[in-house]
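Missing here is one protein chain; the remaining ones are kept as they sit in the complex.
Each chain carries a letter (A, B and C) given by its place in the written order, and its residues are counted from 1.
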Amino acid sequence: MLLDYVLDMLVYIGIFAILAISLNLEFGYTRLMNFGKVAFFATGAYTSALLSMTGASFIEGMAAGMLISALLGLLVALPTLRLRADYLAIVTIAFGEILRLFFLNEVWFTNGPMGIRGIPQPLYSVFDNDYMLFYVLLVYTTLIICYLFAERIVNSPFGRVLKAIRDDEEAVQAFGKNTCMFKIKIFIIGSSMASVSGSLFAHYLAFISPDMFYPTVTFSVWTMMVIGGSANNLGVIAGAVLVQVFERGTRFLKDFVVLPIEPSNLRVILIGLLLILFLLYRPDGIIKEEKNRGLL
Amino acid sequence: MLSVENVVSGYGETTVVNDVSINVAPGEIVVIIGPNGCGKSTLLKTIFGLVRPGSGKIAFNGEDITGAKPFELVRKGMGFVPQTENVFASLSVMENLEMGGYTIRAPDLEEIFRMFPVLEEKKKERASSLSGGERQMLAMARALMTRPKLLLLDEPSAGLAPKMVEVVMEKIKELREGDSSVLIIEQNAKSALSIADRGYIMVMGKKVFEGKTHEILDHKEIGRLYLGKRGG
Amino acid sequence: MFLTQLVINSVVTGSIYVLIAIGLTIVYRVLKFANFSHAELITFGAYMAYIVNVSLGMDLFYGALAAFLLTGALGIATDRLVFKKLRKNGSNVISMMIASIGIGLVLRQSIQEKWGPNQVWYDIETRTFEIFGGSITEMQVYIILISIALILILHFMFTRTKLGKAMRGVSDNPQLAMASGIDTEKILLWVWFIGGGLAGIGGVFRGADTRLVPLLGWEIILSAFAVVILGGIGSFYGAIIAAYILGFAENFGVSILSDLSISTGYRPAIAFMILIIVLIVRPSGIMGKKEAA
Partner (left out) sequence: MILEVNDIEKSFGGIKALDGVSVSIENNTISGLIGPNGSGKTTLLNTVSGFLAPDKGTVYFGGKDITSLPPFQVSRLGMTRTFQITRLFRGMTVLESMLLASKTQDDGLFPVFFNRKKLMETERRDVQKAVEILDFLEIEHMKHEYAVALSGGQQKLLSLGMALMADPRMVLLDEPVAGVNPTLANKIFEKVMLEKEKRTFLVVEHNIDILMNFCDIIYVMNKGRIVASGTPDEVQRNETVIDVYLGG
C-alpha cells in the first residue's frame, strides 16, 4: 500500500520532470512564453492511446506522438514566435484550449468526454505483479535520456545562441544568427519532449479523458520550473519533485488525517502560493542557473 | 533659490555627474552647456528627483530636497520639461494643460493662452498631432500651469528648426518677466547663451567653467572645450 | 435560430464582455502586463453577489454593487501584496504575468473550497419578453442597460474628471505624470479598483445569464483577451467595439457551426481563432497604434 503510493508518486515525478525540462528548454533558456505546454502533453497522450488501441506498439505510439507534436509545434511557432512575450502566452493558452475542445467534441475519434479506457500497457504480461516497479524504471530511463539530451543541447554552441536570444535577441542578430530559426527549432524539440511525457502518462493510467488536460497542468509545470530554478535542468527536476510531493502528498494525507480543506483544492492553492512566494522572494529558484565554463 | 552642492550622481556603478555645485538665484536664467554625454541631463534629473544622488546636497528655497520625489517637488514649486516624450501624446492639448495643473485648484489658462496663442487654437487636438515646435510649446505650457518658481528645461531646442528655436528662446525670456527662475541645459549653446544671465560648462561629468554669459561667449577655448577637450 | 434572437444574444454576450474587457485593458495599459488573475476577479465578483443575493436574501442589484466594491478592493489587494512588490524588486512583465497565474490559482481554488465545484444560481425572477419574434429575459435587459450606463459613466470619467484624465495621463507617460505632480502610485490604486470592480460586475452578469461555477472567469478570460487585443491594448473605445464584435462573432459563429453540423462545443474556439488571426494579421488591434520598433 505505502509502496504503491511511493511508486505512483515516483512515476508522476518522472513524467512531470520531463515536461518541466521541455518547458525549461523553451522558457528557461530561450524565454519563449509557452503557456500551452499541456497541448503537446495531450497530443502525446492521445496519439499514443489511439494508436495503441488499434494495435500499434508503445514505441510506435510514442514516436508518432513526437512527430505530430513536432508538426503542431511548427504550426504554432511559425506565425507566433515573432510576437511579444505576452501575446505568445495568450496564443499558446488558446491553442491548448482549442486542442482540448477537439478531444472533447470529436466523439467519433476520441470518445469525447468519456475518454479512452483500457489503453494497453507496454510489457504488462511480462512484469505483471511488479508492473509499477517496471514503469518507474521505464519513466526514469526516459527522464535520464531527456535530461542528458537537454544538457547536451544547452551546453553546445546551439544552446549558447538560445541563452543569448533570451538575454537580447536583437544583439544576437548582429552576430549573424537567424534567431527565428533557433526559436522554432527549440520550440519543436520542447513540443516533442512534452509529447513523450504525455505518452508515458497515457500508458501509465491506461485511461485518459479531456478533463485531464486543463491549463492547470501547464501552470503546475511552470511552477516546477520557477521554483526549481529556470535555466537549470537539475533545478527543474527538483521543482517537479517538490510540486509532486505536494500534489500527491495531499491525496495521500487525505486517507490518514481529516483535513479542514479539500485536498484537491489545497494542493492547487499551495502550488499558486509557492509560485508567488518564489517569484517574490527567491526568483532564481531552488538551484540557480549555473555559470557555464565552456565545453572544454 | 536652488543650490546644488557637491552632487555625485549616476546609474548603477557608473558615475555620470562628478562633484558638481551650481546655484540659481531668483529671477535668473541659468544655462548649463556641454557636449553630449557630459552629464548635464543627469544633473537635471537628479535635481528633479528622477535620479537619486550618490552624495551631495540639493536645496530649494532653503529647504533640503535631496531625494524628494518629483511629484513632491512640483508641489513645492518646481517644474520640469523633459527633452523627449514631454507631452501626453494621446491626450488633447487642453488635457495636457490640465495634467500640468493637476496639483492646483483653479489653473489660470488665460495667462497660458496669452503666452502660447497657438495652443488655444488647437486646444481640442491630440498632442500627437502637433508639430515639433508646437509640442515644445505645449511641453513648456504644461510645466508652467502650476506657475513654478523654478523651471527646469532639458534641451528645449533639440530637434527644432532654427526659426522655432528662436521662438522657444523668446518664450523662455518671457518667463523671467513672470518672476520665474529658469535652469536650462542645452547643447545648442549659442542660442541658449543669448537669453541667459549666467552659464556653466560641463565636460565629462564635471563643471569646468562658470561665469556671465558674455564671459563664456568670449572665452577663447569654448569651441575647443566643447569639441571634447577635457577640462582645465 | 431566428435572426432577431441571434442579434439579442449577441448584444447580451457583448454586454457581458465589455465591462470585463475594459477592466482588463485599463490594467494592461497602465501596468503593461497581461493580468491572468483578472479571470478570478470575475469569478470572485460573481460569488460576492451570490452572498448578498442568496445568503443574505437581498436584491441582486445590491449584490452587483457589493461585487464592484469588494472585487475592486481585491484588485488593490493583489497589487499591494504581489505586483507592487514585484515592481519594487525590478521584476519584468514576464514575472508579473506568471505571478498573476499564481494569484489566479489561489483565488479560484479558494472559491471552489468555499462554494464547491458544482454550479449554483442566483435567486432571480426570469420574466421573458417577446420582441420581433425573439425573446429576452428581464435580466438580460438589465445587463444591456447597465453595461451601457457604465460605459457612459466611464466615458464621462475618462474625459471629464480629474481622476479619469490622470489615469489616462499615467498610462500614457508615467514619468511625465510624475513630473506634473501626480502621485502615480495613488492613481494605480484607482486603476486596480476600477479594473477589478468592472471585472466583478462582469462576473455578476455572466453568473446571472448562465450560472456560477469556480471556472466562470476562466471560461471567458480568453474571450476577454481576444476583445482587448482586437480592440488594441489599452484602447477604451476599441475594447467597446471589439466586445460587441466578439459577441456577434460567437453567436453567429455557433449558429454557423450547427448549420455545418459541427459541435457547438467549439463555441469558445471562435474567440481563440479570432484572437490568433488578429495577432498574426494586425497585432495592434482595430483602434491601436502601430507599435514603435
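Just so we're on the same page, contacts are C-beta pairs under 8 Å (C-beta built on N, C-alpha and C of every residue); 3 or more make two chains touch, one makes a residue touch a chain.
Note that the coordinates shown come from a computational prediction; the quantities given were computed from them, not determined experimentally.
Shown chains touched by the hidden chain across the complete assembly: A, B.
The omitted chain makes contact with just one of the residues A:142, A:179 or A:216: A:179.
In the complete assembly, the contact with the undisplayed chain comes from B:157, out of B:9, B:157 or B:181.
Check A:77, A:161 or A:286 against the missing chain and you find that the one touching it is A:161.
In the full complex, the hidden chain is touched by chain A at residues 152-153, 156-158, 160-161, 163-164, 166-168, 170-179, 185, 189, 231, 289, 291-296. Looking at chain B, the residues touching the absent chain are 13-14, 16, 35-37, 132, 155, 157-159, 165, 186-192, 222-223, 226-230.
To be clear about the criterion, only the chains that are shown with their structure count from here on.
If touching chains are joined by edges, the resulting network of the protein chains shown is an open path. In terms of the distance between Cα centroids, chain B is separated most widely from A. Averaging Cα coordinates per chain and for the whole protein, the chain whose average falls nearest the overall one is C. With each centre defined as the average position of its C-alpha atoms, the distance from chain A to chain C rounds to 30 Å. Distance between chain A and chain B, defined via averaged C-alpha coordinates, is recorded as 55 Å. For chain B in complex with chain C, the touching residues are 48, 50, 69-71, 74-75, 80, 82, 85-91, 95, 98-100, 102-103, 142-143, 146.
Residues of chain A that touch chain C in their complex: 31, 33, 79-80, 83-87, 89-91, 93-95, 97-98, 101, 104-106, 215-216, 219, 222-223, 226, 261-262, 265-266, 268-269, 271-276, 279-280, 283. Within the complex formed with chain A, the residues of chain C that make contact are 33-34, 82, 85-86, 89, 91, 93-95, 97-99, 101-106, 108-110, 112-113, 218, 222, 225, 229, 263, 265-266, 268-269, 271-273, 275-276, 279-280, 283.
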